[in-house]
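Only one protein chain is missing from this complex, and each of the others stays in its spot.
Each chain gets a letter, A and B, in the order it is written, and its residues are counted from 1.
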Amino acid sequence: MYPAQFEYHTPGTVREALDLLGRHKDDAKLLAGGHSLLPAMKLRLAQPKHLVDLRKVPGLSGIKEEGGTLVIGAMTTHYQVETSPVVKAKCPVLAAVAGQIGDPMVRNMGTIGGSLAHADPAADYPAAIIALGAEMVAEGPKGKRTIKADDFFKGLLTTALADDEILTEVRVPALAAKTGAAYMKFPHPASRFAVVGVAAVLSVDGGKVGKASVGVTGAGTKAVRAKGVEAAITGKGTDAASIQAAAEKAAEGVDVQADLQGSVEYKSHLLRVFAKRAMEAAAAAVK
Amino acid sequence: MATARLLGASIKRREDPRFITGKGNYTDDLKLPGLTHAVFVRSPHANAKIRRIDTSKAAKSPGVVAIFTGKDMTGVNSLPCGWLLPELKIPPHMPLATDAAHYVGDPVAIVIAESQSAASDAAELVAVDWDVQPSVTSTERAAAKGSVQIHEVAPDNVAFRWQIGDGAATDAAFKSAAVTVKKRIVNQRLVANPMEPRACVARYDDSTGEWTLWVTSQNPHVHRLLMTAFVLGIPEHKVRVIAPDVGGGFGSKIFLYNEETVCTWATKQIKRPIRWTSSRSEAFQTDAHGRDHVTDAEVALSKDGKFLGLRVKTTANLGAYLSTFAPAVPTYLYATLLNGVYEWPAIHAEVTGVFTNTTPVDAYRGAGRPEACYLLERMVDAAAAALKMDPADIRKKNFIPKFDNGYQTKVALQYDSGNYGAAFDKLLGMLDYKKFRADQAAARAKGRLMGIGFSTYIEACSIAPSKVVGSLGAQAGLWESGKVQVHPTGKVSVFTGSHSHGQGHETTMAQIVADSLGIPMDDIEIVHGDTGRVPFGMGTYGSRSASVGGTAIVMSLDKIKEKGKKIAAHLLEANPKDMEYVGGNFVVKGSPQKAIPFGQVALTAYVPHNYPEGVEPGLEETSFYDPANFCFPFGAHACVVEVDPDTGHVKILRYLAVDDVGNVINPMIVDGMVHGGIAQGVAQALWEEAVYDRDSGQLVSGSMMDYTLPKADMLPFYETDRTETPTPVNPLGVKGAGETGTIASTPAVVNAVVDALSGLGVDHFDAMPLTPERVWKTAQAAKSKK
Partner (left out) sequence: MKKTVSMTINGAPQSHEVEPRLLLVHYIREQAGLTGTHVGCDTSQCGACTVHVNGVAVKSCTLLAVQCDGAQVLTIEGLAKDGKLHPIQDAFWEKHGLQCGFCTPGMIMSAHQMLQRNPRPTEAQIRHDLEGNLCRCTGYHNIVKAIQYAAEKMAGK
């Protein structure tokens, strides 16, 4: 399978990349790790006339900590996140999520920015990004802006990024003290995408959940916050009954889609199962 | 000096060095001067008439060499069907559809260009004016009233109605039965998915008027015969078909397909070589699919669990056209195996073959036998459940007792040799069955759902006695050729009509020869897959290479030795009748010092200065072996699973297999084939399914993202062992090992999942695969009934 013809650009700066986007508009696509875009191009489902490769843009890759926030360059690969000592120390759930994406070769190439900007409804990162309260930094012709995770995923393969913007950075707050987090996923056996995935971040003090943040992916057209679950567990204990009761709300507000992987009924059920498992694991991880 | 026997030794494969270093020679690796590249334009619709095909815009696309549609292919015939049944309806199956396309992927034009990318670009510009018709893909609904009529020649979309067994005796058995059990058995459609996609390179040499076709084929001579004699009408001897290294087949590379036929035709038109390589997406849509049966099965039983009768009504989906051997698969390769390893007073089976707007269905690893085995082993467990018997006990109660030479079944076949109870006992020992039941009970008490499933299977392989299959409708003989050419230096070239696409023939067949001649394996080459070098042969499928192909080689080796004895006797001034062949030497019986080594005899045959009267020079023999019967491998498999009650996910905890494939040439290779076969059968039980959208007729599981092939982390190590009951059918005593795992494993897994959920009231699954959702929903439904 061969992609249709296109022109290939390797901008050396974000500014150059933005200029190319501005010049070619809808005819241009950004190429990050390429593991969603190139397969679509091979099947000719996507036929951009201009491909703007971000790999030569310095500064877009790498992970650092700035005052309690992990600053992850958009071109940082899943493998880099998975194995990063600072991520593993400050936000281990994010490393765990990265380690569950695709397969080793995909993780070597795929990037956090590419995954988030593509917004595949069954991608793993979005659930965690929402649960962790991350922020996306986008650069456009008018400069930089920050988009909260809750506002980022707009719909099927659609984000808050404007056509002329580039996602450059993901800012993930380090886990606070007395907080545990976990991501639990029911992978599709072939694609390894999430049939459902639930990320839970629970702060627990004195046996009670102070703050709960739960993101879900896979079941609907986009990743969303499971507000019902959060409300139901906040202020409660982390005993099995409380978690079970809260998990029952996991499908509320999710536009669950039936497909080959499951009916609405089954996927809704899985959301509840994995919400429970994620909260149990998060509670167990509280330090 | 006694040397260790090479037969039965786990010798490392001689073909591996080229594969592990990237030096394999697959069809798509071939480069020829002036090579062009083909892309096919295919129907995006399940059923549509073609009003017009406009290639004018595509023809102007850069790099295009030629574009042909079916209308250009004048004088070309339909792809043939090689197995006929009484009153079989055979719709035309043109290499390029001209008037209508009947499944998604049906090819309608070929675009040939200087590069594959240029051909892909131009193919997008071919404009087909489609008149889209309603379609039917469902096996069950194909012949129903009001269904779409696909082919004029086949009213109600019925290709054939066929039956076997004794209907009256079976009806009587059911009337007298204490208990009857009836189940719906669905054997879903699968896609073979060898890792190497199909490919071909066709070259016409204008100076000689000869063609060479490199093609991913399991049987290059059959490919050539069908293509030249039936479709293209070109002289068979002018076409050389080469199947080089082939990356797996599993049946899907047996058949004559549209693509290589069109490329062979087109290369003469453009006088340049053409390469076509399937993408995986095309492979899903166009490689012949497997299975796809819907069956109602009934068992009649005595109160104490003896089988009295089996009644089977199957609808088999054949797809849009009859693929090469399609009619044989759901009839003679299926219903003749319904006797299993059990004693049955009466069996009757009816099969209806139907056309649908789907990819043609043909043999896929096991081909009919997995469908029979699944049905039978599922019904045996269902019968045990109905009588509240242990599934091991009901099997033991009904096994055919040990026999060495012949058992007549109720469905035509006569088994060769069998000892079914012994294999099962060995399995139960490996398993520690009693302990498992105790562990299972303890786990259940804690809410864990563990289960065990058995499959005591039999299959018919070593295909096949020509007279028998001819009387059943085969349009070909199913013998095999084996030529042994001894060179003057004593080195040996062996030419086999079998074809290796993973089976390791270059090793196992050399073991046969080295063992027989007592010469080093390094002195032996095995040549296969080339009609220009190998005598006409029938190829590899139906677990036939060792038993049929191997025997043809043994026959030639015997002839070589007989001739060698004459030559050696002459040199020793002895009587040929007093000669024997021992450890690489022709020896006068009782006088070991009177010996002539093999190499000296070989040289003498080519330099016959001192030579016996009336013996021809040279040392080369060809044999054609037509087996007297099928061979019948059997065995017992068990699967232990645990089901996640929350998700329905099935985890395989253990998989055990005791197989009896007769004598074993190379245990390492046999084990490897068993492993791979098990994985494919497990995958049918749990993961694989070709799904068509009911309304659009689109294949919605048409990629490796959607169609679940097993991965390493979904499977355990397999615990395998053997019993060895040599077959009397052939001199090697080998039965066949290529398909046993696939045939046996599917019911073992399903029975295990049913057993795991039996405490919840689950007694059956109406369909496979047992996806988490199906398992969970079935469990929920059973619980709510309770």
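Just so we're on the same page, a residue touches a chain if its C-beta (ideal position, glycine included) is under 8 Å from a C-beta of that chain, and two chains touch if they have at least 3 such contacts.
Since the structure is predicted, the reported quantities are computational estimates derived from the model, not experimental observations.
Taking every chain of the complex into account, the omitted one touches A, B. Considering B:A168, B:M195 or B:A445, the position touching the chain not shown turns out to be B:M195 (whole complex). Of the candidate positions B:A66, B:V246, B:V299 or B:L619, contact with the unshown chain belongs to B:V246.
Taking the complete complex into account, A:V106 is the one of A:A46, A:V71, A:V106 or A:L260 that touches the chain left out.
On the side of subunit B, the interface with the absent chain consists of residues 12-13, 15-24, 26, 28-29, 31, 117, 193-197, 245-248, 250, 277, 279-281, 501-504, 668-669, 671-673, 675-680, 703-705, 709-713, 715, 717-718, 741, using the contact rule stated above. Residues of subunit A in contact with the chain left out of this view: 1-8, 31, 34-35, 38-39, 41-43, 51, 53, 55, 79, 102-106, 108-109, 190-192.
The working rule: only the chains that are shown with their structure count from here on.
Those residues of subunit A whose C-beta lies close enough to touch subunit B in the complex are 1-2, 4-5, 43-44, 186, 188-191, 193, 260-263, 266, 269-270, 273. Chain contact summary for the complex, subunit B toward subunit A: residues 116-117, 120-121, 124, 279, 281, 646-647, 649, 687, 691, 700-701, 704-709, 711, 714, 772-773, 776-777.
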